[in-house]
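The complex appears here minus one protein chain, its other protein chains still in place.
And then subunit A:
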Amino acid sequence: MLALWAVAAAVLDTPRSLPGPAAVAARVAGLVMSGELWLHAGMTLMRVLAAFVLAMTLGVGLGLWMGRSRGADHWLNPALVIALNMPALVVIVLAYIWIGLNEAAAIALNKIPLVTVMLREGARALRPDLDEMAAAFRMSRLDRLRHVVLPQLAPHVAAAARAGISLIWKIVLVVEFLGRSNGVGFKIHLLFSSFDVAGVLAWALAFVAVMLAIDIGLLRRWEARANRWRRDAA
């Protein structure tokens, strides 16, 4: 991909609309050196994190409820289908108007339906024999959630988290683009106004690198830990 990009940039020779990898890399280095990257990426990351925690908590709760209760599923399903198919931009604009500039809520609203759907499928497949065991031993609600239900949902939570984090950071950029005064999306808005393609690419790539580091550093480690029990004896 990098070679293709370098060749295309060299052939077209239009540094304004398609700068080469070297030029973009130099911009990224500049952003890292000046500390600008950390400030704006930090702001964006904070928004991603807030929206992620909110969306996962509510989505897991709702999904679990809908998966376990036929009544809840029956009544909430139409709302869920509508929410799933609502364009992100419409939700963001409406959220700005209705609940003010609360970006975490605006972003989470886009993400909750997806988490809910994925967790509902997981909750439908919970093992009834373990439920019965928990009931026979009079386990507390909290213990059941921690030790019986959530471990069974772990693969679904991981899938929802991975799909979610990529969706969320893209929506965060749109929100910042539309109406924030800091963050990666805000910077891209500024650079877009001055047609600075190298700058836009530098910011986007730098932030993708940050998200990749999070996936490898946190998500994969947690998954490996949560799946320890699947391995046979060493």
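Here, a residue touches a chain if its C-beta (ideal position, glycine included) is under 8 Å from a C-beta of that chain, and two chains touch if they have at least 3 such contacts; residues count from 1.
The rule is simple: contacts and distances are computed from a predicted model.
Undergrad: Given the options "Tetratricopeptide repeat-containing protein", "Succinate dehydrogenase cytochrome b556 subunit", "ATP-binding cassette domain-containing protein" or "Na+/H+ antiporter subunit G", say which is the protein name UniProt records for the missing chain.
TA: UniProt lists the chain left out of the view as "ATP-binding cassette domain-containing protein".
Undergrad: Of the residues listed, A:A72, A:M139 or A:V174, which one is in contact with the missing chain?
TA: A:M139
Undergrad: Going by the contact rule already stated, which one of A:A26, A:L126 or A:V148 would touch the omitted chain in the full complex?
TA: The one listed residue touching the chain not shown is A:V148.
Undergrad: Extract the touching residues of subunit A with respect to the undisplayed chain.
TA: 129-130, 132-137, 139, 143, 147-148, 151, 154, 226, 228-233
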